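My questions will all concern the structure given below.
Of the protein chains in this complex, all but one are displayed in their positions.
Chains: A and B, in written order; residue numbering restarts at 1 for each.
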Amino acid sequence: MGAVVDTLRLTAEEAKALLERGELSGAELREAYFEAIAERDGELHCFLRTVAEPDGEGVPIALKDVISTKGVETTAGSKILAGYVPPFDSTVAARVKAAGLPLLGKTNTDEFAMGSSTENSAWGPSRNPWDPNRVPGGSGGGSSAAVTAGMTPWALGSDTGGSIKQPSALCGNVGLRPTYGTVSRYGVVAFASSLDQVGPVAKTVRDAALLYSIIAGRDPCDSTTVELPEPVRLPEGDSLAGVRVGVPTELNEAEGIEPGVKEAVEQAIALAQGLGAEVGECSLPRAVRYGMPCYYLIAPAEASSNLARYDGVRYGPRVDGSSYQEMVDRTRDEGFGDEPKRRIMLGTYALSAGYYDAFYGQAQKVRTLLIQEHRDAFERFDLLVCPTSPTVAFRIGERAADPLAMYLSDVLTIPSCLAGLPGLSIPCGLSQGLPVGLQLIGPQFGENTLFRVGHALEHAIGFDTVPERWR
Amino acid sequence: MSWEPVVGLEIHVHLKTKTKMFCRCPVGFGAAPNTQTCPVCLAFPGALPVANRVAVEWTIQLGLALGCEIAEHAVFSRKNYFYYDNPKGYQISQYDLPLCTNGNVLVPGSDGDLEVGIVRAHLEEDAAKTVHVGGRAGRSQGADYSLVDFNRGGTPLVEIVTAPDIHSPDDAKRFLQLLRQAIVELGVSDAEMEKGTLRVDANVSVRPAGSDELRTRTEIKNMNSFNFIARGIEAEVERQIAVWESGGTVEPQTFDFEASSGTLTPRRAKEEADDYRYFPEPDLVPLEPARELVERLRAALPESPVTRIRRIESELDLERATVLVTGGLDALWSETVAAGADDVAAANVITNNLVGAGVDPGEVSPEELAKLVSARKSIPRPAFDEAVAKLGDPDFSADPYLAQEAVSDTAEPEPIVEAILSANADQVDAFRNGKHGLLGFFVGQVMKETQGKANPRIVSELVREKLSG
Partner (left out) sequence: MAISREEVLHVAKLARLALDEDELERLTAELDKILDAVGVVAELDLADVAPTPHPLDLIDVWAEDEPHESLPPEDVFANAPSEEARQFRVPAWEQ
């Protein structure tokens, strides 16, 4: 017993092998991660809380704090849920538990998963392991930074408009946003019901695939889930012969994409060609111009309704009032931060009488167009590629004062989210010393294709997920 | 100027499924507060709804019984508003694509039938129950605080909306009686107003008789019996007529009907109309009931109350037919008539005597009832009443009571009783001095004289009567 555990480098698959070979005990493995947390989380603030003695002898895991964990406080990054301890497990937490994975702790998130930098967390921002003065991305910055910083081998995040993919790009690791409906939302604090999906964050594509296979599949408690049409295949091999890779012009030429990002992505595409892929251009004509506006109508509208249950009646801190109305008004005003308030207001407006048709109604029609555009592209291609984020990690505070600028962080992840399609982000290089993410977008249920291509590219690229300052 | 009431009804039917509409908590009365709740009906973060298949099927059946078209594509929608009995901050209901639309119910009438259009019937969940503490008669007005019990929250409800085709309080009542009977016969609800499993609100306006304009309407709530509904409508119609006739305008308002005083209390006008911001429920998927399912359910419908009223009407009259059918008594009546009873007599006995005695029609043997009906004039009244009361007993037989048919008239035995008493003066004295056991002796003597044909009970009464003088 007692192999030296380098948590910065150890993959979940390797950890699993060590456990199975008896070279390491479950307790020793957990201890290694708790030590890493003690060492680095003071700086990075990824964990909102850790679990003192987690159950399970498998590979430890961290869960984003929007994921309900029975008996463990779950705040969704918001004061309005401070102290809330769920009396039930979300389905994904239950499946992870059933697989024997011990819960290390809950990770930081933008409040109600609303944000692209984790700066909207009521508990303060998390920091990027590559440069602690920069954001780790959001909303799942806590999970992503924790993986890169070796504080957990893998984690679960949630993605609505890019909240798994974008932090993975900014932190230099692998994040999967699954096909809508393949992972249960039961027990996941709802942001936008037709967009939210839980997915894996890990160091390698194989790890992400393995974790996805543990959580995916129909849940009778979630009416919007389906069985996977085919089982998850752990990827192997380096050849991309026969794979048709589409490069959507609009997603690759969008305004705001940094030159360094563009270059790293182009190099990755060239590598794919070298591995045998057929690369061709395609068009998603409305994805960029109308994707973000469409998203910022649908998501806040659904959120405004999903957040109506936070009223101080059954859980969460209550601010008293002389009447029910006053109690609710005050509880919500004090409990919600600025971004949820903004989105609640936006969403309520978009649904309100006289505005529904022009805003929410119209956005749902735009969604139909975007679905069709993607479907057309997938007639000719097996997957589409583009940058995950237009920029590398920006400085903490840089965009916090300008909501619209913050929203633009998601311009490349949003369109496929609206279409319910899977997206995998893998690190493909550095720009200005910071990670660049390559986004692989698949057709519905196309995860196995994404894993296969991601895995082959991952090997070819050879990105070192350990931040330079820690090598 | 004569006026015509224009009334539409909004009816909520509580489905008696085993579990709630969107979670599998049990539905049932009398449980301790908040013991039939779960994360879903308590609206904990992350909870999600899952539709109750039986509730959907029953709603389709109910729609079919109301003559509705069943949607090929129906959608659940969120109705957004804040209230403490609405834990999600929205109610899952149906809005633009309900399960059932475009039906009608025929209400047979002596001066013409009334066709009441059913605009829609949709499926939704009920709110939780609230108790107000410190207010007037437990109402929320003036209350200090409120206590919420979520047991009821999430119960499946079908909301039925009629067209404004009802034109009198009495028509409203007759329509509701028919509707209720149809619902009960489907087995989908107990539909009892006193228990809250049937709730009715009325939308009322008036217009000059003969015109087809639609003037401003008001809403009346809190009426919990068919009689109160009729009275509430009547009171509001009167009020509105008075307003129009005095040159005023009826304002849109909501009233509570106070049964004890028969008055309408206006609810405080809200500052702004509710904007429910309906949108399709993203946590649920659309319903597309297969046409085979719809046809199977249609074929399984029991014969409608209206059809049966029509059939029985030709043998009786509309009023008796309606009472029988809306009381769920017509099956027994048909069988009793088939067993040889006179139709009018059977109807009267069933609706007056049987119902009055509280007998469960389901337990009654039509053959035995037929015998009693035929003998009703010839057996003594007390015997008849006793027999009727026991009709529900297992293995009831009418025969012992029919034996009393022999002499039911007091006129016949009376001279014989007088003769026996005169001939037994000593025993009469003894009886009057306390030997009441001698009653049997006197009755026996009379029975001997009449060769057993006299009615012993009548004789006994006569004897007692004469001896108490």
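We adopt the following convention: a contact is a pair of C-beta atoms (placed from the backbone, for glycine too) under 8 Å apart; a residue touches a chain by one contact, two chains touch by 3 or more.
Since the structure is predicted, the reported quantities are computational estimates derived from the model, not experimental observations.
**Student:** Specify the residue from the set A:9, A:233, A:365 or A:469 that touches the hidden chain.
**Tutor:** Considering all chains, including the one not shown, the answer is A:365.
**Student:** Among A:96, A:209 or A:313, exactly one should touch the missing chain; which is it?
**Tutor:** Candidates A:96, A:209 or A:313; residue touching the omitted chain: A:313.
**Student:** Going by the contact rule already stated, which one of B:12, B:132 or B:390 would touch the omitted chain in the full complex?
**Tutor:** Counting the whole complex, the residue in contact with the absent chain is B:132.
**Student:** Out of A:180, A:381 or A:451, which residue would touch the omitted chain in the full complex?
**Tutor:** A:180
**Student:** Return the single residue from B:35, B:227, B:265 or B:352 that touches the missing chain.
**Tutor:** Checking each option in B:35, B:227, B:265 or B:352, the one touching the absent chain turns out to be B:35.
**Student:** Since one chain isn't shown, list which residues of chain B touch it in the complete complex.
**Tutor:** 17-19, 23-26, 32-39, 42, 50-56, 75, 82-84, 131-132, 134-135, 140-141, 143-150, 268, 272, 275, 277, 279-280, 282, 284-288
**Student:** Which chain A residues touch the hidden chain?
**Tutor:** Chain A touches the chain not shown through residues 83-85, 87-88, 180-181, 194, 220, 223-224, 226, 286, 289-290, 292-294, 296-297, 304, 308, 311-318, 320-330, 332-333, 336, 341-342, 344-346, 348-349, 352, 358-359, 361-369, 371, 403-404, 407, 418-421.
We adopt the following convention: only the chains that are shown with their structure count from here on.
**Student:** Determine the centre-to-centre distance between chain A and chain B, using the mean Cα coordinates as centres, and give it in whole Å.
**Tutor:** That pair's centroid distance is 56 Å.
**Student:** Taking the touch rule as given, give the residues of chain A at its contact with chain B in the complex, in rising order.
**Tutor:** 68, 74, 76, 81, 84, 86-88, 90, 185-190, 192-194, 220-224, 301-302, 304-305, 307-309, 311, 313-315, 324-325, 328, 348, 351-353, 356, 360
**Student:** Quick one: which bits of chain B touch chain A in the complex? Just the residue numbers, please.
**Tutor:** Going through chain B, the ones touching chain A are 39, 42-51, 78, 80, 82, 84, 87-90, 146, 148, 275, 277, 279, 282-285.
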